[in-house]
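Note that this complex is displayed minus one protein chain, with the remaining chains in position.
After this line comes subunit A, so read on.
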């Protein structure tokens, strides 16, 4: 540790005010705080002081993502070898290694492009490097199909960081979750590479022989192609990090225990999805539905929670402290509506089998409105209680 510390101490004179490389000072600070806790404290106003800063909060979220990442890598290999029919003859490490080599470039591109843009903006605008991208950079690869071309990942990341975040003023100011902005951008810009049957299994772009739809895509056309245990453990086709409900729940425990993710949002989102699943079940027998729709309406309500990106969105996306609701009752409303909308969109509109993305983005938009009315409601309630010398105020 002393060695690293010496590097920062030795380079410090060069980036001080007036020195030659002053324009690089935010890079210096950024890397320094990555290794060491800041000694500087706020000079004015009221502040809550804690040893945990934004960088360490974000680090904890990335740590919570690790099970999903590892499981995603394994599943990438698993789906590939299953599709080419060599699953039985391939060892565990070979499968994992294949997935690792497929997923790692996507992660590197996402971080490289995103952090590069953050650095440039920090230099131009003269502020500190903001750490928000540490999480977004990991979330972006996890919500992409494994066969997405790397340049598309780069374009989407650039779009998400510049249009989704920097135009609003950077970390903490964005309206929408940047990782979902990246996914939504790709979903509408390059639909052929983001949905369908040719993108979910590594190697399917190269040969016509391998095609595989996600369980949700199948269900939308009236075919049930998964078992509940596969969907729970994550051995179904899907975006890299979203398939394994188990791995995501391990991350959820970490987020709740450390107090970083809001358990209210997680719980209410899951409740919303379950309620909507039950409502759809009630209509499953209706004769006005098409045959495919009758199958999709009838799947047990809790299957919606383990299929597709529902759980990933509920745990890691909806709980984003910047774009989500801030008030306690606001969080309940916000999460519940995400759950309801996600299941509604995915079942009723077959063009969008993954409703979670759209549901979260929509509720991100409404989160400030929800908060506004919650706060107004509190003010009204208290005004009713308050009396000034016998009269109501």
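Just so it is clear, a contact is a pair of C-beta atoms (placed from the backbone, for glycine too) under 8 Å apart; a residue touches a chain by one contact, two chains touch by 3 or more; residues count from 1.
Note that in this section contacts and distances are computed from a predicted model.
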Seminar exercise, completed: By UniProt, of "Sugar ABC transporter ATP-binding protein", "Cytochrome bc1 complex cytochrome c subunit", "Na(+)-translocating NADH-quinone reductase subunit D" or "ABC-2 type transport system permease protein", the chain left out is "Na(+)-translocating NADH-quinone reductase subunit D"
Seminar exercise, completed: Touch with the missing chain holds, among A:27, A:100, A:163 or A:348, for A:163
Seminar exercise, completed: Touch with the missing chain holds, among A:101, A:189, A:253 or A:282, for A:189
For this session: Tell me where the left-out chain touches subunit A, residue by residue.
Result: 149, 151-152, 155, 163, 167, 185, 188-193, 205
